[in-house]
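First the structure, which I've put down as structure tokens, then a few questions once you've had a look.
Of the protein chains in this complex, one is absent; all others appear in place.
Moving on to subunit A:
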Amino acid sequence: MARDRSAQQNFGRPVRRILVGLLVFLLVALFLLWRIDSPRVERLRVALVDRFVPGMDWAMRPVTRMVGMVEHFQSYARVYEQNQELRRELQQMKAWREAALQLEQENAKLLGLTQVRLDPRLTHVTGVVLADSGSPFRQSVLLNVGERDGIRDGWATMDGLGLVGRISGVGRTTSRVILLTDANSRVPVSIQPSGQRAILAGDNTPLPPLEFLEKADLVRPGDRVVSSGDGGVFPADLLVGQVVQGPDRRLRVIPAADYQRLEFLRVLRSHEAEPITDTGGLIAPPGGIAPPPDAAVDGSGGGSDG
């Protein structure tokens, strides 16, 4: 019996080796296909995540809740210090609230004077965080809203306070948010009092650094960082965070969003601005004249420049 089996193994071994080689070849081919035609394979991935992760929710939710309860219980241990801290913060907040109320009134008056009409189309969809990225090298979360709810790639995502990231990958019922701390995240920002423009480049650390800052000496730790709306990536003036200086003297940003507990996220519906493709069509007498016949040709050339 034993001899039979070993003989069979000896016979089967080369065949097995060929089959494993074929499997490795298929896997490498899948990788190369992903490298060449990424969107198609990524769509497959999104579809898989869309099927798989909401199905695991029944298992994940109780565990998440339990870990949250343990963490809350631990925080009971230092309830006294927390109470003191909260009182101090409340005092500061009261002062801020006064300032905010005054500013709100002033703002309303000024808006009334100048008859500014705010964009009424900036609305949001709120989603619940389903899952983490699961890998230490990626910073993303999965939301339970997707194509069904009208979510589209590239939209900005905020928690109650600040910008969290952008939508990248939309399935039917789920969508993935790349956080600002992910190594692939690049967001154009402006730094508030000085108006300096910069790029907030995630590098997989909790405090993403500012890059391409023109005059770093105009920026001080403590300055507010808001999205600049450059490049049409995000709507302008969403709060991102505060500037700090790291121990390596690089300027970094503390996100205003609370990355420790991302639970409900707002996806801002942003509508793409009308692209200006035609330089000649902009300046026209009030009555309007017919565009020159070669406008279409000019337009296709000018669009890529501007």
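We adopt the following convention: a contact is a pair of C-beta atoms (placed from the backbone, for glycine too) under 8 Å apart; a residue touches a chain by one contact, two chains touch by 3 or more; residues count from 1.
One rule holds in what follows: contacts and distances are computed from a predicted model.
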item: Undisplayed chain, where the name is taken from the UniProt record, one of "Chemotaxis phosphatase CheX-like domain-containing protein", "Extracellular solute-binding protein", "Rod shape-determining protein MreD" or "Branched-chain amino acid ABC transporter permease"; value: "Rod shape-determining protein MreD"
item: Per the touch definition above, residue among A:P39, A:G112 or A:P136 touching the missing chain; value: A:P136
item: Interface residues of subunit A (partner: the chain not displayed); value: 1-2, 5, 19-20, 23-24, 26-31, 34-35, 41, 44-45, 48-49, 52-53, 56, 59-60, 63-64, 67, 129-142, 176, 179, 181-184, 202, 204-206, 259-263
